[in-house]
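One protein chain is absent from this view; the other protein chains keep their places.
As written, the chain order gives the labels A and B, with residue 1 at the start of each chain.
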Amino acid sequence: MQLSTNIWVWLGVFFTLSVLSFLYKDNPFYKLAEHVTVGVSIGYAIVLWWNLTVYPRFIIPVFENGHFILIIPAILGLMMVLRIVPKWSWLSRYAICFTVGGGAGMGIPRSMQASVLRQLEATMLPLSLNSATGINNIVIFIGVLTVLIYFFFSKEHKGVFGGAAKIGIWFLMVGFGATFGYTVMARLSLFIGRVLFILQDFLGLNLAG
Amino acid sequence: MLWKKQIPLAITFITGLVFGIQYFVPHRTSENLFNAYVDWEIVIGIFGGILAYISFYRAHTMRIRKKAPAWQYSLVAIGISLLMIFFGFIQGTETGTFFSNMYFYVLVSIEGTMFSLLAFYISSAAYRAFRARSAQATALLIAAIIVMLGRIPLGEQLSFWKLIWSNAPSFTDIANWILNIPNMAAKRAMNLGIGLGIMMLSLKIVLGIERSYMGSGD
Partner (left out) sequence: MAELKQEKTFWEKLVQIDRRFIYLIIALAMTLPFFFQMGLPIPATKEVKDIYDLIETFKPNDVVILSADFDPSVSPELLPMFDAMFRHCLKAGVKVIAMSLYIQGPGLIEPVINQAAKDYNKVNGIDYAFLGWQYGYNLVVINMMENLKQTFPVDYYGERTEDLPILGNVNNYADYDLITSMNGSSTYMTWLLYAHEPYNVPMACGVTAVSAADVYPYIQSGQFIGMLGGLKGAAEYETLISEKRMATMGMEAQNWAHIFIILFIIIGNIGFFIIGRKK
């Protein structure tokens, strides 16, 4: 074991413990950590935003390469900034509508292709009782169909339709169970990451063996 | 009304229609138009950044000026952000600089730990809230437990029945089956619904039926 001599590691441990102290109750150390996060995030974002986007994608093209057409979206962008002035905030709608309209238009065919058609196509599998794959394909087909039926609320869930919807609920429960199991795993992994930081980086333990 | 509502809605309709159709037109002109739109959008986004940053500094300076409760923390947030900007531009952003260290050691520690608190809350919830109150809730819990066991190396060792019947599926195998077959089927049906939902919402936006993104007022 060799305690770290890096001041940054010590600072990292201090803030790790400050945040963990919230488990006991809210306190000034936790609040400090919260606001430091906001400050670091904003400062970090501004520097990257300038270095990687504003300068190479706007300043250089317009002022060095003479790509003056980009002045038009810049004016639209300035109109968006006017959102902070209540009297002129309606001007921001031009930029927002340009963005939202294009985004929605682009999304329609692509969503249809990736999330609907390709997914439906992948459900049309050869069904058979003679092999494990065939049986699994039957389970998949029944699962997709019955869950879709469950979510179809325009028809009352009665009779055969209601029975199919009930099977759908079972599939959903197993699906939610899988998600829950994985979620537990995710949450624990996050803390394990912090433990590794303290044991390895701060205490200098060689855990790799 | 015309300038405040109708023209913006017309812009949404025209851009939505053009870029919806563009997907099906593999012509050079159509692709150039698309690329020009993307360039324009990035420039608009740059100004979106300005809006976000102004909002941040405005909100926190207001808190300081009004001496709102715990206003000192706003001073910390502004001060640290200015330090980051100063060192980011003066020293650069490479590993080892103040900028990089503040990010990698301070921000990562805080944000990583904040979310890791969920490990404790989920443990407490597992103990107090996850009850097998019905047959379906029991199915959920069993699936969850199998996935939890199947996703750890110890799961294979805990499949004790394999000592008697070595070809029997282990927790890992059962978890894989659950994830790849019933879970997959349920999620696919949900994805189909989500996909159709996104399409419908997009269509409503393009047609001007959905207008909440424009904000309130005239």
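Rule of thumb we're sticking to: a residue touches a chain if its C-beta (ideal position, glycine included) is under 8 Å from a C-beta of that chain, and two chains touch if they have at least 3 such contacts.
Everything numeric in this text was worked out from a predicted model, so none of it was measured.
Where chain B meets the chain that is not shown, the touching residues are 23, 31, 34-35, 38-39, 41-42, 45-46, 49, 93-95, 100, 103-104, 107-108, 110-112, 114-116, 119-120, 122-124, 126-132, 141, 145, 147-149, 151-154, 156-157, 172, 176, 179-180, 183-184, 187-188, 191.
By the touch definition given at the top, chain A reaches the unshown chain through residues 23-24, 41, 44-45, 48-49, 51-53, 55-57, 60, 103, 106-107, 110-111, 113-115, 118-119, 121-122, 140, 175, 178-179, 182-186, 188-196, 199, 205, 207-209.
As a convention for this text, only the chains that are shown with their structure count from here on.
Here the CA centre of chain A is 2 Å from the CA centre of chain B.
Looking at the complex, you find that chain B touches chain A at residues 3-4, 7-9, 11-24, 37, 39-51, 53-56, 58, 70, 73-74, 76-85, 88-89, 93, 99, 101-122, 126, 136-137, 139-148, 151, 175, 178-196, 198-199, 201-203, 205-206, 213-215, 217-218. Here chain A touches chain B in the complex through residues 8-9, 11-13, 15-16, 18-20, 22-23, 31-51, 53-54, 57-58, 70, 72-74, 76-78, 80-81, 83-84, 89-90, 92-112, 114-116, 119-120, 122-123, 136, 139-145, 147-148, 151, 168-185, 187-188, 190-191, 193-194, 197, going by the rule given at the top.
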